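In this view, the complex is presented without one of its protein chains, the others remaining in place.
As written, the chains take the letters A and B, and residue 1 is the first residue of each chain.
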Amino acid sequence: MRLTRAVWAAGVLGLVTVASPSFAQKQGGTLRISHRDNPPSASIHEESTISVVQPFMAVFNNLVVFDPKEKVNSPDHIVGDLADSWSWSDDKTKLTFKLHQGVKWHDGQPFTSKDVKCTWDALAGKDSDIIRKDPRKIWYNNLKDVTTNGDYEVTFVLGRPEPSFLTMLAGGYSPVYSCHVPDRVMRSKPIGTGPFKVVDFKRNESIKLVRNPDYFKKGKPYLDAIDWKIVPNRSTRLLGFQSGEFDMTFDSDVTFPLLKDVMAQKPNAVCEARPTNVNSNILINRDAPPFDNPQVRKALVLALDIKAFNQILSQGHDLDGAAMLPPPAGFWGMPADMLATLPGHSPDVEKSRAEARKIMEGLGYGPNKPLKIKVATRNIAIYRDPAVILIDQLKQIYIDGELDPIDTTIWYNKIAKKDYQLGMNLTGIGIDDPDVNFYENFYSTSDRNYTGYKNAEVDKLIDQQSAELDMGKRKKIVWEIEKKLADDVARPVIGHNVANTCWDPKVKGLVLQVNSIYNGWRFEDVWLDK
Amino acid sequence: MTVIDHNAALARAGANVTGWWSRTLFFARRYPLGAVGAVIVAAFVFTAVFADVIAPVDPTATNAKYSLAPPSSMFWLGADFMGRDMYSRIIHGARVSLAVGAGAMGLGCVLGIAIGLASGYLSGWVDLALQRLMDIMQALPLLVLAIIMAASLGPSLRNTIFAIAIPLVPSVARVVRSSTLSLRELPFVEAARAVGMGELRIAVRHVLPNTLAPLIVLATAQLGSAILVEASLSFLGLGVPEPHPSWGRMLSESAAEYVRTAPWLVIWPGVAISLTVFGTNLLGDALRDLLDPRQRS
Partner (left out) sequence: MGAYLVRRLLLMAVTLVGMSILIFALLRMVPGNIADILMDASGNDDPKEKARIVHDLGLDRPVTEQYWQWIDGLAHGDLGYAFVSERPAIEEIAPRIPISGKLAGLAIVFAILLGVPLGVVSAVRQNTGLDYGLRVLSLSGLSFPSFWLGLLVLMASVQWFGTIPIYDADAHGFFAQVKMLALPAIVVGFRSSALIMRLTRSSMLEVLRQDYVRTARSKGASNASVNYDHALRNALLPVITVIGIEAAFLVGGLIVTETVFNIPGVARFLVEAIRWRDYPIVQNLTMLIAVVVVTMNFLVDMAYMVLDPRIKFG
């Protein structure tokens, strides 16, 4: 049994060498992976789901990328991809990239600095033919202009210093698109510069990628092809892996209750548990009764038994944290002793609940006069399960919750219209970075700030940490924001998910990154040892 | 279609019995399989009605400690992912199945009877229009129509009943219509008309009771298929939502996750559905033999 349960933690401490020796790689073979659902499209910039990033990241390149050999995504481990080198101006507001020469798009057109400009002009919100939706517009609020100097130099002009800008360019969500391929094609059969080309993307059936023979990184990739088969039923997917139909599971597909079975049926499987940087959190409608009352909000958060959630949802493997992924996997999250002082994270649940009951009693509620509320959630299991547990826990403080399962198609609509009291939600963080997380989810003008949380003080702090160049000082501000969000019961975090990804031992050179599932899927270093 | 009298049918079947009890015994001897079916259906209805009393614990109470606990003296049929007692959930699931099954069958029958009576009795363009409507509804397999209806209406207990009831309407309407057509011209109906009885009253007082036998047979069969369709809809994620413990959904969710690690989660709801539908089918078969000799199998 080669279960490497604690590999991510060990990796952080630098105890495990994960890079394969370069002389051993073998060329050829098809990597077969199961996919959990039909990707809404193939256009990474238009979507916000691992269902798109995991299969299609291999079709593209970024300007820069998190070092694929490192397990932790951090500002210290960023390497060039399409950019050979980069430099900041003295005032830290201009970021200039020197581009690799001779790179070709999969359709044979040359890659130039114009493509970079097209991509980020579109992402910053200018009219464009290459994307139709732009979920990460808020990332580029500070981007004022993109200028080119010849075909191989491009400069990003920022409104103020923002050290995280480079970090954001290094994630799986930041591929370079071309000027000449329209959005429709990008959604169905995208053209990139990456190690693999799309042969076919059949809805609900399969995604076939083949080796790009003209890839600009010589000798790579090692695989001839990657075959994704879309299998919506998890037990069928895992049976397929156990019986050797697949070489690898979908990312984080193996939950802890299932891990034992997978290992029993396929003893040589390599399974790695790591945080996904997806957290379960409670959406609170603070504009309508009863949760417009800060007292009720406080009682709610004091009633939470995070351990019990954790025990059921992941057999105790999920991580307790505030808004940012907690250390050691998380680069930015506050230390554990600080976390324990936040409401809802105290180890003495019974004491907190007694306090919550006192608050509720003060408001006139009691065992015979419970507060009746509805808990809305998407009508799919991963959302519903924590919601059911939440309702059960709220009984402890005289809150009688009823589950309100919402068809997933109208979920955001309902939340945006504030047509709910409590909601159970999952939030995936594309990059473990405070700018990405805070601007998306808590900044007052973001269109992904679903609860419409507005706090001028928090906005100011977010801007302040974003411009801070000193890492130590910045972390302090980040923790302050985490604490403010928790004290204000902005979006109480139930837990940061941890799950397993498994592969056959013949799959080599794969390095899972421990603080985001959305990065590290280029597949150019992966090879099959047959 | 002939007029069928329950007692006459029993008498024809060779019964020389009186009294409810002895008649039941006779039925049991004559149709042993049917009796088994009747017992199953009765047990199912009893369970559904008294679920609160029978179930040992609250079917929605979660408990982290017992997540996926195997069957034991504490959890007779094991516990699910959230530590909820499977036995209690299955007991309460009977209530959901009965609510959907009986609700859909009842609604389907009421609508079908109304349409069938109107169609057969009024004839003319009303008949033509209603029959075309039935044609349209029957041009899709039951499950397909139910899926489209369920998706259109959104997930809720009431909507699921409605989505299953609508596809059941045409077969009821057809049976009622054909009985009505043949009954309309019979002497006793003519007589009622002659003494000045209103048409609607004739339809309800004289025609409807005489279509009862084939209707009972059909309704029993439909109860079974309504339960099956609910299970299929829930399996596809379109049926009765949480927190109602639906057998079909329990099955689909456990199957998607724990078919190997916790097989009891897949076995028991499946057994519950199959047994219930099996019971209604056995009973339905016997009733058909009894009440509708022309279709005797």
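The rule is short, and it goes like this: a residue touches a chain if its C-beta (ideal position, glycine included) is under 8 Å from a C-beta of that chain, and two chains touch if they have at least 3 such contacts.
Just so it is clear, the model here is predicted, and its values are computed rather than measured.
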> Per the definition of touch given earlier, which of A:40, A:75 or A:328 contacts the omitted chain?
Replying inline: A:40
> Which of A:96, A:206, A:295 or A:464 touches the chain that is not shown?
Replying inline: A:206
>> Using the document's definition of touch, tell me which of A:239, A:302 or A:339 contacts the absent chain.
In response: A:239
> Given the contact definition stated above, which residue among A:29, A:55 or A:135 touches the chain not shown here?
Replying inline: A:135
>> Among B:57, B:102, B:151 or B:192, which one touches the chain that has been omitted from the display?
In response: B:151
>> Considering the whole complex, not just the chains shown, which residues of chain B touch the missing one?
In response: 33, 132-133, 135-136, 138-144, 147-149, 151-154, 224, 228, 231-232, 235-236, 248, 251-252, 255, 259-260, 263, 266, 270, 273-275, 277-278, 281-282, 285, 295-297
> Which positions on chain A touch the chain that was left off?
Replying inline: 38, 40-41, 46-49, 132-135, 137, 184, 187-188, 202-206, 229, 231-233, 235-236, 239-240, 242-245, 265, 407-413, 416, 447-448, 450
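The rule we apply is simple: only the chains that are shown with their structure count from here on.
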>> So the centre of each chain is just the mean of its C-alpha atoms; given that, what is the distance between chain A and chain B in Å?
In response: 47
> Along chain B, where are the residues that touch chain A in the complex?
Replying inline: 60-62, 64-65, 67-68, 81-83, 154-155, 237, 241-243, 253, 255-262
> Residues of chain A touching chain B in their complex?
Replying inline: 233-235, 239, 255, 257-258, 260-261, 265, 307-309, 311-312, 315, 379-381, 384-385, 388-389, 391-392, 402-403, 405, 407
